[in-house]
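Here we show just some of the chains, and they stay where they sit in the whole.
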Amino acid sequence: MSPSRKAVLGQNQYGKAETRVVKVTRDGSVHHIKDLNVSVSLSGDMDEVHYSGSNANVLPTDTTKNTVFAFAREHGIDSAEQFGIHLARHFVTGQEAIGTARIRIEEYAWDRIGASGSDSRTAGADEINHSFVRNGREIRTAQITFDGENWEILTGLKDLTVLNSTNSEFWGYVKDRYTTLPEAYDRILATDVSACWRHNWTSDDERSPDWDSSYQQARRHILEAFAETYSLSLQQTLFQMGSRVVENLPEIDEIRFSLPNNHHFLVDLEPFGLTNENADGGVYFAADRPYGLIEATVLREGAQQRIPVDMTNL
Amino acid sequence: MSPSRKAVLGQNQYGKAETRVVKVTRDGSVHHIKDLNVSVSLSGDMDEVHYSGSNANVLPTDTTKNTVFAFAREHGIDSAEQFGIHLARHFVTGQEAIGTARIRIEEYAWDRIGASGSDSRTAGADEINHSFVRNGREIRTAQITFDGENWEILTGLKDLTVLNSTNSEFWGYVKDRYTTLPEAYDRILATDVSACWRHNWTSDDERSPDWDSSYQQARRHILEAFAETYSLSLQQTLFQMGSRVVENLPEIDEIRFSLPNNHHFLVDLEPFGLTNENADGGVYFAADRPYGLIEATVLREGAQQRIPVDMTNL
Amino acid sequence: MSPSRKAVLGQNQYGKAETRVVKVTRDGSVHHIKDLNVSVSLSGDMDEVHYSGSNANVLPTDTTKNTVFAFAREHGIDSAEQFGIHLARHFVTGQEAIGTARIRIEEYAWDRIGASGSDSRTAGADEINHSFVRNGREIRTAQITFDGENWEILTGLKDLTVLNSTNSEFWGYVKDRYTTLPEAYDRILATDVSACWRHNWTSDDERSPDWDSSYQQARRHILEAFAETYSLSLQQTLFQMGSRVVENLPEIDEIRFSLPNNHHFLVDLEPFGLTNENADGGVYFAADRPYGLIEATVLREGAQQRIPVDMTNL
């Protein structure tokens, strides 16, 4: 029998991407700010809109955008995760045709101008409580998925750029016909951390984690592991970062990293009669491309691996 | 029993990303150019490099970069797919520790300056055969995966920006408390096509498709379907694009799209005493964010769905 | 006498940047499209808004945005230059406080899907006249400045990426203590052309050029000069491109270029027992950074140099 020539619909989803919502809360003269980029993706009984163009089951993406703004007003934004939970529950329980809602959120952090210990201590610091400077360090991410029964909450960060100027080696590797790389016993190790971790909270019957506190702890463990690991490979550093998170935070079962190896090459200054060695404080060329790319999942023994392989590239 | 506190390694892969290789071929005075961005990702028996930092099984990413350049010389670059096949086979058969190789390639197209029917007819066109102008329309992509037995070849494109200035409607949708969108009976439909399709060639025993010809045909069907479909929803247009590819090209079993709805809003000019209607040739505000995002897989009846949901976002 | 501690206002300007306006014109069933990004910048008697915050002389930037949309309806968009002339005249003659208006425009080109000789010949080409594919090659730019008396019209393009695979040498240069570069007698020459040229039309009393035709000719001369010049330096190629424009187009008095030298380095394959030479069709590494950057103005003998040094970097 010859194969079918007929085309059919497979997995599909739709929604409004990148709704930029900023919520200010006023606590007397002290203001607070939440700054999110929210993408809604819905799926369910959507065959007809693909086959015939009938929109009878389609809640417009414009409506999902309106809902994001309205919910910021009705529910406030406690955390990205909590806000996403409100939204996902609304779409799945509110529309019969929608079986699953996935909310992706990026959160941008702001520091207070003038706050003690912050970016800048200003003259009138005590009295200025409505002025903020964007903290550009990294972006916090969250993905909330609800299928009407269970929750999957992925939290993460990206663009956290870190560098160790020593305590990194790379040697003892396979050498084939195309290998020219010299072994290194003291090198710079630098990367832009993209990470995504899965909470084991899945049901409204259980008490959910404190999302903000959990995030801060996960971030701290990642930074500490990077700083404290004497590294023989970026893979080893990755595993240290992941295992610290999983072993210290019982609410997290799995974490996936995508770590570019931001190469810093020691420049050859010998033609100019100059030495240039790591041990002495070197001069490096910070390269753009190509770059090594190390990706892996670290998970709690016995836990199921559920974070998609490409998740951290998004 | 309380859950384990021990962390273990899950899925992992590594390699050199974004090696930019340009190959010139000289056919007498007529030159040809291939311009690729190649990312290698290897996986296999890599536990130790994560656990202890031992690199005994690790072929350095620097070596995979060298291999890309050397293979461009040894094998030439016939097509992105063929080049990726050479590379993937080499890594899997050459290193015992490596079980699977995945090669991702972006290809950038160049037009000949002065060639007939091309971008620019120059005075000395007949004699100038080494001058090129980058064709910026879209990027061709390929992903080649080999596990030692079977091949999976995904071909695709991204950033193919298209627009219909009529023959698009949107009405008859669900209205809930948060719906304010007016129905539209004549609107602009515009998107940046990201698509990725899977060939059913999986074995060296079968004859492989003509990759370049197959790409050109798939691209043509996508453009034609976009232009010729009278659209009641972007989902319907998507399905038409996908079904034309699957139904006309027997070598392709599955295709996935990610289509942003590039909103063009008719500007309200009434405050200025001006009409502004689609039927009359309208003035539109081309919005950036937020945007609708429509994603779906179209596949041959009976075929297995294998392209990852997030593939077209990469 | 000690220097003043008092601060005063210097040059200033304001307006709405990046209004994205798309205008469709319907000629029966044949549609036409113009796609612009318009930035308005106004200056004049604006001291008070800086010193005291009084907006009495300030036309809101929101109004300048509205004006862009309204003018697209009232006047249509014949060319970027003509559209900018309408806008600049309106602001300067309509508001007493505004002495000078500067309009910057980027134009994005679209090809017709299915048109003969175009990107894609589709089945129903003859009947489909409302379908377009974005031509991604380069961006056309225009800057229109009016001070109430005189006009200055700068036209340009950016991101026109070109490459010669031979007919380029580089030798005979200065060598100092830090020079290691070997001389090259056959190399790839590649650049992203940014150019900006000044028309000598300055007064409503004169007949203005045909802006579209002039643009097409200038672009063609630039491409031809690039292709036909046997190059001993990128500077030489730049001068050839500029002189062809100035010498062939009497309406243009001056042109400025910013040309990155997109380095394509011949990869050293000797460690792998492979040759790699230009003459034989080489394998190149296309580098990102650093890059040479060549900038110069070419002008008609006797003409005044007026294009700012940084213009082509914008």
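Letters A, B and C mark the chains as written, and numbering starts fresh at 1 in each.
FYI, contacts are C-beta pairs under 8 Å (C-beta built on N, C-alpha and C of every residue); 3 or more make two chains touch, one makes a residue touch a chain.
Note that the coordinates shown come from a computational prediction; the quantities given were computed from them, not determined experimentally.
Participant: All chains share one sequence here; work out the copy total for the full complex from the 3 shown.
Facilitator: Copy number for the complete assembly, per this file: 4.
In the analysis below, only the chains that are shown with their structure count from here on.
Participant: So with touch defined the way it is at the top, what topology do the chains form here? Options are line, ring, star, complete, other.
Facilitator: Shape of the chain contacts: complete, all pairs touching.
Participant: Going by C-alpha centres, which chain is most central here?
Facilitator: Of the chains present, the most centrally placed is B.
Participant: Measuring from the mean C-alpha position of chain A to the mean C-alpha position of chain C, what distance in angstrom results?
Facilitator: 37
Participant: Could you put a whole-Å number on the gap between the CA centroids of chain B and chain C?
Facilitator: One centre to the other, that is 29 Å.
Participant: Provide the C-alpha centroid distance between chain A and chain B, rounded to the nearest whole angstrom.
Facilitator: Averaging C-alpha atoms per chain gives centres 24 Å apart.
Participant: Among the residues of chain B, which ones contact at least 2 other chains?
Facilitator: 19-20, 66, 70
Participant: Would you pull the chain C residues touching chain A in the complex into a rising list?
Facilitator: Listed in rising order, the residues are 177-178, 180, 271-272, 288-289.
Participant: With touch defined as at the start, can you tell me which chain A residues reach chain B in the complex?
Facilitator: Contacts found on chain A: 3-20, 39, 41, 46, 49-63, 65-67, 70, 94-95, 97, 170-176, 178-181, 231-233, 235-236, 238-239, 242-243, 246-247, 250, 254, 256, 260-261, 289-303, 305, 308-311, 313-314.
Participant: Spell out the part of chain B that touches chain C in their complex, as residue ranges.
Facilitator: Touch residues, chain B against chain C: 19-26, 31, 33, 35, 66, 69-70, 72-74, 110, 113-114, 117, 119-120, 122-124, 128, 130-138, 159-167, 188, 219-220, 223-224, 226-228, 264, 267, 269, 271-272, 274, 276, 278-288.
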